[in-house]
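One chain of protein is taken out of this complex; the other chains stay put.
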Amino acid sequence: MVIPTLMYFMFSPMLVVLTGLLAERTGQPKLRDVVAVIVSALGVVFVWTLYNALQAAPDKILVFSLGGGPPLGASFEIDMMGIFMAFSATILGFFATVYSYNYMEYDTRLTEYYTLLSALVVGMMGVAFAGDFFTLFIFWEMMGIASYALVSFRKDLWGPIEAGFKYMVMGSVGSTVLFFGIALVYGITGTLNFAQISTVIHGQPMNLWYYLIFALFIIGFGVKTAIVPMHTWLPDAHPEAPSPVSAMLSGILIETGLYALTRVLFLLFEPSFFKLTIAVFAALTMTLGNMMALRQDDVKRMLAYSSIAQVGYMLIGISTGLTYGLMGTLLHVLNHSLMKGLAFLSIGSIVYETGTRDINKLQGVGKMMPFTTLAVIVSFLGLGGVPGINGFISKFILFNAALGAGMLILAILGVLNSALSMAYYLRVIIVLLSGEAEEGMTAKEAPILMVGVTLVMAVLIIVLGLYPNPVVGIASSASEALIDNISKYIGVILS
Amino acid sequence: MSPLEIIMEYPWPWLSWMIPVVGAVLIPVLGKIDHKLRDYGAVFFAALAAVAAASMIPSLLSGHTHGDIRLLTWITFPNGAPLEIGVLVDPLSIIISNVVAFISFLIVVYSVGYMHGDPNLDRFWFFFLFFIGNMLLLVLSNNLLQTLIGWEGVGLCSYGLIGYYYRDAKERWLGGPPPTKMFPPSHCGMKAFVVTGVGDVFILGAIFIIFNYAGTLNYHDLIQTAPEWLPKMASVPGLVALTAILFLGGPIGKSAQFPLHEWLPEAMAGPTSVSALIHAATMVKAGVYLVARMSPVFYIGTWFLHIAEAQWYFIAIALVGAFTCFLAASQALVSVELKKILAYSTVSQIGYMMLGLGLSGFSEEAYIAGLTAGIFHLASHALFKAALFLCAGSVIHALESIYIFNMGGLKKHMPKTYLLMLLATISLSGIPPFSGFWSKDAVFLSALVAGTPLAMGLLAVGVICAAMTFAYSIRFISKTFLHEESEYIHDMEKHGHHVHEAPTVMWGPIAILVGLFIIIGLLGLVGLVSPSLSPEIFIEERLHHAVEHILPYEVAEALHVPHIGAGTKITGALLSFVALAVGGFLGYNFYWTRKWDSWAWVQANGLRKSIHTFLWNRWYMNSTFYAIFVYGLIDFGKGLFNTLESLFFDKITAFVSDSTIAFGRVLHVFETKVYDPALNVGIPTAFIQGGRVLKVFENRVYDPALNVGIPTAFIWGGEALFNDLETNVFDRGLNEGIPATATGLYHHVKKLQTGVLSYNIIYIILVFLILILGFMSRQIWR
Partner (left out) sequence: MDATIWLGSALALFAIGLYCVSKRNMIRILLGVEMILNAGNLAFIYFATQHAAMGVVDPLGQSIVFMSIVTGGCVVAVGLALIVNAYKHFKTTDSRELRRLKW
């Protein structure tokens, strides 16, 4: 079961690129889109088979090494937490690809586009399954480079170029800083394998080198995760990218950064070491994100700031250092990937039809595009944390975990922020639903595939909100995996 | 058992909330087929829901209720008990769900006539049915979270239906008449949503705290385990009282109690049938229900665990209820919009219910009596207030005016409506033997049973309010139906619009409602002779039964229903009669016969005039709230913030830009002094060029900012401190709120986040340095 997944890893972007070139030559360009959709759907299927294989595995952990065993070879370590992330990534990747079929119809260079999109998904899966820093870094860069190119995909416009350049510089500074941190870890331990590193480092008294590593990792992962004050690229890059790419970036890419950060922090340090720092970052991030989102007139930019705020909520879970809090974080990652993905896709449909991103000009669109508006409402209410939609459950767990960990201030800040955030979500909903459309504003319902994708996601969100137990169960075992799996992984590697 | 089997075993509670929700989803489909089919479909679904709810009555009568039925695990919280989807079928929920379902059904029938011909009925029926489903879900659910879902659902429907005429045509505006400010329906809907939202934030906070200590949200488990988790919570001083008051925030918002009551009068902008159902009979009672539902927890806390703080739950809600009761009744005396008078009356009557529930915690004996009073008044008020609103709807439908000064003399035009409304008004005023008399009497009795000095004080307020109730009841009946027709009606007649009686489909449902509360009233009379038939005693027994089952065994043992002596009962009735006599005397002379001219009486004296103005302006509360929370933020947003800005935010901005500059300088010095000479030989000119550019940039931009900007800021800050302190802090202190701060912060962050790439990189470097230095200093201190 592990082999085909790895094959998928290696070859899915190549498959897309080859069929793309072939399709362009033979004059059947739609074939390429279809292949891209199939490839992204296969991703979901493979993660599902991996999940089944993992359930069958004795220790609930699968280890697979390329090029010899550790410390030399690159190894994949597949556990519940990785599956959880990969599942979120592939499912959103699938939705984004299907959506692109209509959305990118009038663009050229689509072979590059689909290749990069599938490389992005593969990169995120690689980060989710990485068993050592070597693998992590390579897939991290793969994900990064694909996303830089995707943000500035429409290279004829100023916005994408500027946003893409900022993102590229800040992102690559982040990953090079991360690389330096990895070098220091290697210097201390002489290995890059997570299990071996953990046996050497964990529980050691802290000295200056560890602080340096910690700071380097916070910056390295934090730039991609958009932790304030390293977030400045995000409000530029997310709105300027094509909407399906925005959905991928906001929905899952920043969470992949968060996932890697969580993994590495718990791998190297005791929770008590980083709790306070992360808590400060959490408070900063959510407050600033919500505050900046309040006054935005560009709806995609508002969503970008809201993503920053949501990252802040997720950081709360990490800062508790408890399994319970981590479970909240993971659950919020999945929920947020669906909700923010849906928000960007459905707003993308509106932008596609109306050609404007200015909230004030969207009056009366609700009547012209009823289904899309319904999807917008579902996602926005979910992001605001209305009971009955999945975002509520995960926020509830997060804030409750903060209370449980004795971080009363953080919980109060979170609840206040959550209440504040309703203000800007409601504003968009009200504008969409109320009033007469402006002169000359005409729009019709978006193409069938775009509407279909958004409605399917809306239904998924409501179903997960009304019956979250299965996902909560998976998230729960995933968060336990993070705490336990180091020892299991050590057991597998060293035996 | 599989979930399906569990549902099949006792399907009624499930069906009663699922059918309307399914119906709501089907409405747009039916609307596509045929409009008649859609309207009758809505009636059909509402009828099915009522039948399903009524099917639970046998178990209520027999006393063998099913209790907590758990369907399947909804969420498994790792640190707590699993939370199951389910229904809680006990007398409390059966009584309220029947009231809700039955009145909903009647009002749906009424709406078929009332809303006939409206072009947007798809939306109307969707929200209406969705509301019924969510309301029943709220009442029947077995845990707080599920209740909260229903709670938000009804809020959403309420928002959608208040703003139903969202095109904001002038004749739908509310308020006035000019010069008084008027509001469009969509504004009113928003106001309702925001104000109740404030309450929701509070209740969410309370639920967090409760869950953190109890580890469960299931009502049954919460109450059963209360003796274990309440002491833990009580070990933090003030936390139990805080939780109680936060928890009450939700009901206070939803049930329009002071200080969150201002949305309900404005909620009358929706269609009248909506006002009758949502804003009089059912949704606003959700708060009362929730207070009653959670009261066992605090009962245990107060009387079993002897935690003094837990009693705050009861004291706070009693105080709020009594004050709101008086506040709203006083405003109903002067209002000129028919529906708004009824809305104030609703707020005032809910105040009675809250007072009753609050009194239940004043002494151990009063618990069941107070609970009974609250729930009994809820049921009887739902019947007569729905009838009143529907009658008002008929009148407004016929006249197309909302103001009572445009009415008058309608008795001969609309005799049936007059009769029905008169009966409902009599019940509202509390004239025996109608149901309003018995239920209001129950509130007085519970105060007498409680017997503490505070309870006596609240009782006095209640009696005064009863007198006021009678007075304003006479006022609106007289102004609407008695005496001469107004100019407005004459005008209408002249233009050929004949004022017509309401059609059968509209007065029929009202007649059923009126019949019901007359029967309840007569049963109350019969109950004096044979207690087994008295509705009050019936509810008391059922609630006793319910509470006994849900309380832990050792607490339930100690619970007993006090026997209310004849003396107490007579005292209660006497108080009612005194109130009726006073209120009736004033109302009769001022309004019924109009022997005394009320307007001249008000104008005669400066004090009376100012009191009238005070009441007319709604105690200035509405305008105060607007001034503080709406206009304050727009107009005076800068107010105190300017001071804050110069004292605090500017310094942050200055510090960050300062340190950015300083850091740049260090690097620059490093480059020119160390780096450049060292590598001077091989350096390409580009580097030197870069250094020069930096220097020019520094001279032109950085230095002025450093040398001029910052000192100015300091001087200005000092000035602001002395000059603005008085005006800004004291005069405008109230106007400063979170949004103003947020706006200001927004601009500051905006200023920092210049969009220049190199600054962003420098922030990253600063974070790096701060992290390293922070840890090093921590290490050194250790």
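Order of writing sets the labels: A and B. Residues in every chain begin at 1.
What we mean here is this: contacts are C-beta pairs under 8 Å (C-beta built on N, C-alpha and C of every residue); 3 or more make two chains touch, one makes a residue touch a chain.
Everything quoted here is computed from the prediction, not taken from an experiment.
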| item | value |
| --- | --- |
| Neighbouring shown chains of the undisplayed chain, as defined at the top | A, B |
| Residue of A:Phe11, A:Phe64 or A:Phe180 in touch with the missing chain, whole complex considered | A:Phe180 |
| Residue touching the undisplayed chain, where the options are A:Ser40, A:Ser100, A:Thr191 or A:Ser337 | A:Thr191 |
| Per the touch definition above, residue among A:Leu15, A:Ala36, A:Ala149 or A:Ala241 touching the missing chain | A:Ala149 |
| Where the unshown chain meets subunit B, residue by residue | 664, 667, 670-671, 675, 686, 690, 693-694, 750, 753-758, 761-762, 765 |
| Residues of subunit A (touch criterion as defined above) contacting the omitted chain | 71-72, 133-134, 137-138, 141-142, 144-145, 148-149, 152, 155-156, 158-159, 161-166, 168-169, 172-173, 175-177, 179-180, 182-184, 186-187, 190-192, 235-236, 240, 292, 295-296, 298, 301 |
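The working rule: only the chains that are shown with their structure count from here on.
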| item | value |
| --- | --- |
| Residue numbers on subunit B that touch subunit A, as the complex places them | 72-79, 85, 145, 148-149, 151-153, 163, 166, 186, 190, 193, 197, 201, 204-205, 208-209, 211-212, 738-739, 742-743, 745-746, 749-750, 753, 755, 757, 760-761, 763-764, 766-768, 771-772, 774-776, 779 |
| Touching residues (chain side subunit A, partner subunit B) in the complex | 165-166, 169-170, 173-174, 177, 206, 208, 211-212, 214-216, 218-219, 222-223, 229-230, 232-233, 236, 277, 288, 291-292, 294-295, 323-324, 327, 386-388, 393, 396-397, 399-400, 403-404, 411-412, 415-416, 419-420, 422-423, 426, 430, 433-434, 467-469, 472-473, 476 |
